[in-house]
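Quick one: the structure is below, questions incoming.
Removed from the display is one protein chain of the complex; every other protein chain stays in position.
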Amino acid sequence: MRALGFAWRSLVRQPARAILGVLGVAAVGALLFDMLLLSQGLLVSMRDLLDRSGWDIRVSAGELPGRGGRVPAATRTAERIITLPSVKSVLIVRLANARIESPSGSPIAATFEGVRGYARPGDRISHPWTVTRGRDAGGASETVIDSAIAKAANLQIGSLITLRASCIGDREALPPAQLRVVGIAEFPFRGTDEDAMAGSLDALKAACGGNVGDEADLLLVTSVSEATATAAAIRDAVPDLYAMTNDEVVGRLQQTGFSYFRQISAVLTTVTITFAVLLITVLLTVSVNQRLGEIAALRALGFSRSRVVADVLSESALIVGSGGLLSLPLGMLLASGLDRILKGMPGIPAELHFFVFEPTALAVHIGLLVATAILAALYPMRIVSSLPIAATLRDEVIG
Amino acid sequence: MSEIIVDAKGVSRTFAMAAGPVHAVRDVTLQIRAGDHVAVRGPSGCGKSTLLHMLGCVDAPSSGTLLFDGHDVSTLSDSKRSALRLKRIGFIFQRFFLLPMLTAAENVELPLSEAGASRKDRQARTKELLDYVGLAARADHRPSQLSGGEMQRVAIARALANSPQLLLADEPTGELDEATGAQIAALLDRVNADGTALVIVTHDQALAGRARRVLTMRDGRIEREAAR
Partner (left out) sequence: MPAVASAEAGSILISRQLAAERGLVVGSIVQLATDAAGARAREFRVAGIYEPTPDPARLGAVPREVRMHLPDLLEFTRSPDLPTGSEYISDINVALVDPADAVAFSRDVNARMPGVIARPSSEAAGSAGPFRVLERFHLAIAVVTIVAATVFLLALTIMLVDERRETVGILRLIGLPARRVLVQVLIEGVIVAGAGAVFGLVLAVLSESLINTFFQWRYDTALVFVRITRDVALTSAAIAVPLGASATVIASWALLRRSGLRLARR
């Protein structure tokens, strides 16, 4: 009987303890797997979100888009950028705070995205939202809204929406404006608790009372080919502004807000592995200590030292391997729950995920479990390898 | 004169204890030849089991020379000693030490498997041995389903798996009643008659009486040797 078969029989001899050991490893392994998913999940998800938006460079007044004020002379800046040979299209984005009238009487707070695009002839301009019903907003009196606003304000395609928008950010007492809803859209960069609507820059300006200046919160740029070179060209063209590729945005986020999750992931991964190694070591050690007589007898019968050591290692491998397999579906289930909790953070885009499955995470998970199985077996392996056969046999008789 | 299997000259074994060294075996000179039937008797603590362990290459002497089949055991590596025990020596214990999660047949197969026998050979040899000890019908039973005598018979079958030259038994009837002990004694006689040298450590007068050589030990030394 080979070592694995032997180990299997040893485990099933005590099914309760074996099952509990495997379940314990599964629970710990699930947590470990989730921490590995978390360590890069946010960055992978953000990168994916940015790439899917169709825009590969963000031009802003501050180091990070959304911080550091607005881009002045937005039209001139966009016109300057579109003339660069490596630029395919440019989109001016201006944001406003909107309060939408609803049948319940309480206004609905929403963000209004107003855009104006510049593209080379023949190139399309994509918007940072996806129309799911109806059509996209084009004219100065049209808008698309998200489904939450449509539901709360009882609006359909073709309805008129009444809102008061503030483009400057200060408290303003503006008259209500009306826009026609032409489509329902999804806004991937809006948080789950944020409502959003969008339309042309002219529609936004009209909603804000007209006099809002030529500023942009953000300029989105698509490159003809390589984003890094295009970003460098934009920086040369408009040195007062920050032009960051998607990778650079992600890199910057990694250094600031996202770094907490990498740190917590590293800390919890370390704690989890330590916990698992200690517990499995204790399980195996107690199991081995209860069978010292048998092991000494096997040694007396001619089982080599390496064979009895292999038996212990195989037992560890079986417990950790079985628990590890179980930890994957458990981990995915736990990850979806934890993801739901973390997505409750204000300002987190609806389509951003904290836990993202990546093959490298799985590979690291397997590697760590293998290391755990080996480390946990080291001490009990040492016990069996250095077992004094004669003394143990004698003690068994006396005991 | 039959060939010498074990040649012990002046072997001693001392254990270092906190209260001072314990000389378990002192200056024992002894030869075990092919086909021998030897019983070792003596009061508790006289060194019988320690001597048995040294003869079986489970323990090494503190001084003296111990040759097994002409090889100095003290110069052999652990893996070579293990190989020796696997193929040339069989052990039977007072506590049986059968693996509780394996059936009788699987327990017997263990040394065969470890020695690298093919599946077909293992199964054939296991059947042969279980027939030999009269337990063919209990092959699929676990130790918990066997009586003490049956467990010891399975242990004997296991010890004979690789056809050892020498079978060492440490109080084989220690946990058995008189009648069952007599059955085991008869089986051991048969094993010896079939060519395997036998050294038995025992308190059992009747079991010792069946041996052709009886060594009486006291205080770690062989006090007397009687031949029948």
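First chain written, first letter: the chains are A and B, and each begins at residue 1.
In the analysis below, a residue touches a chain if its C-beta (ideal position, glycine included) is under 8 Å from a C-beta of that chain, and two chains touch if they have at least 3 such contacts.
Predicted model only: the values in this text are computed from it and were never measured.
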| item | value |
| --- | --- |
| Partners of the unshown chain among those that are drawn | A |
| Residue in contact with the excluded chain [from A:G21, A:G41, A:G302 or A:P380] | A:G21 |
| Chain not shown: contacting residue from A:L31, A:I145, A:V181 or A:A231 | A:L31 |
| Candidates A:L49, A:L283 or A:L352 - the one touching the absent chain | A:L283 |
| Absent chain, residues of chain A that touch it | 14, 16-17, 20-21, 23-24, 27-28, 30-31, 170-171, 240, 255-257, 259-260, 263, 267-268, 275, 279, 282-283, 286-287, 290, 334, 337-338, 341-342, 344-346 |
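As a convention for this text, only the chains that are shown with their structure count from here on.
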| item | value |
| --- | --- |
| For chain A paired with chain B, centre-to-centre distance based on mean C-alpha positions, whole Å | 65 |
| Contacting residues of chain A [partner chain B, same complex] | 1-2, 9-10, 12-13, 293-294, 296-307, 389-390, 393-394, 396-397 |
| Footprint of chain A on chain B - complex, ascending | 49-50, 53, 56, 58-59, 78-79, 82-87, 89-91, 93-95, 97, 99-102, 106, 109-111, 113-115, 158-159, 162, 170-171 |
